[in-house]
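A single protein chain has been omitted; all remaining protein chains appear in their positions.
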Amino acid sequence: MNLMANILLNVIISFLVGSVLLGLQRKVMARIQMRPGPPIIQHLLHTFKFFLKESAFPKTAAMPFYIAITAMLCVIWVAAVIVGPVTEGSLLLFFAIYAIHKIVEHNAGSSSGSPYGKLSCVRAVFSAAAEVPLFAVLIIIYLKTGTMILSNIVTYQNQHGALLLSIPLAALMFFVLILSKSPYSPFAITKGKDIVSGYETEHFGLLRGYLMFSESIAWYMLLWIFLTVFIGGLNPVGYLIGMVVITAFVAFINALTPILNPNHSVMTQVTLAFIGIVGSVILLLY
Amino acid sequence: MDKLKAVSWFIFVISVASILYALIINPPNWIVYAISIVFIPLSILSFGLLSMARGKKEEEEDKRKEPFIGY
Partner (left out) sequence: MYDQIFYLLYILSFVIGSIAGLVFSYKKYTEPFITRNIDLIALILAIIGWMLVLNYPLISIIPSFVTIAIGVFLIAIVIGMRPGYGRYETIIGFALAGLIWILRTVIL
């Protein structure tokens, strides 16, 4: 198939499935908290709605940068779709994409000029403590399989079994990463309600819809990478079931935990990373 | 048409044209990657800038003022 058509197809699929999964996450959270919750389609409808709303660009915003940074978020997650489902390329590119996502959170907050944005910008740098586990996961995968290319990792798993069973602590660290990227999670300090909406506070209307669009793609891609790297060799139905199960599990955790304060959030992630890294090295050696 | 609408139309037309170019004429892979990474987000952004509602001109100054300026 034409490469461009393949890319467009995968971008649209990841947007739609990601939005429905995020809506499902809200639904499961609500049910656990004993309320009906919004319809599953709500996240998708809100994304479309925001494109029709009136947007005002605040006076304190650093002007072309304030809009360009939202386009940057979409750029990196479209690149993730290209590296992932389309070409099954290198995992190091995902690390770069994740790092740039952190930079986007930082700059979206600081370019808006509002104090809530500035606090979120600082917290985004602070929560780069979650980057360490990601890098460690990549190194552990490389030490185990000898490659960082996704297609080779899938081939390795076809021969030697799922990586979830052979390097479970790396999977746990990656799961903590997914957890920190999910809405209302205990590690979501950049978007906590104590700072209104964090770096998204001053991005209204169209820009908010644009950020939601990119976040849907991000959610789908994080789950896709987890399933490909740690389980591998799934058909599309398997991916869908896996994504629904992970989303429901994440929603379960998010419904029952508060948002930790920034210090506790970072220390929890660092502690889990330490346990994960030391444990994985021990498991690899023996 | 004010400046924002003109720029948005310009970017939208260029983005859609380049995506169609990549779809119809199959250029080498690296060109397709470059076009998709740059122009898919720009097309969505410019489409949004065209579809968003605009308020009245005289209210715009009030909406852009922020309450925390001046500390």
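A and B are the chain letters, set down in written order, and residue numbers restart from 1 in every chain.
Keep in mind that, in the parts below, a residue touches a chain if its C-beta (ideal position, glycine included) is under 8 Å from a C-beta of that chain, and two chains touch if they have at least 3 such contacts.
Note that the structure is a prediction, hence the values are computed from the model and not measured.
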Displayed chains contacted by the hidden chain, counting the whole assembly: A
Identified contact with the non-displayed chain, of A:4, A:20, A:104 or A:119: A:20
Per the touch definition above, residue among A:64, A:236 or A:258 touching the missing chain: A:236
Which of A:9, A:32, A:92 or A:281 contacts the chain that the document leaves out: A:9
Missing-partner contacts on subunit A, residue numbers: 1, 6, 9-10, 12-13, 16-17, 20, 36-41, 44-45, 236
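The working rule: only the chains that are shown with their structure count from here on.
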Subunit B-facing residues of subunit A, complex: 2-5, 7-8, 11, 51-60, 67, 70-71, 74-75, 78-79, 82, 113-115, 205-206, 209-210, 213
Residue ranges of subunit B touching subunit A (in the complex, touch as defined): 19, 22-23, 26, 29, 32-33, 35-38, 40-42, 44-45, 47-49, 51-55, 60, 63-66, 68-69
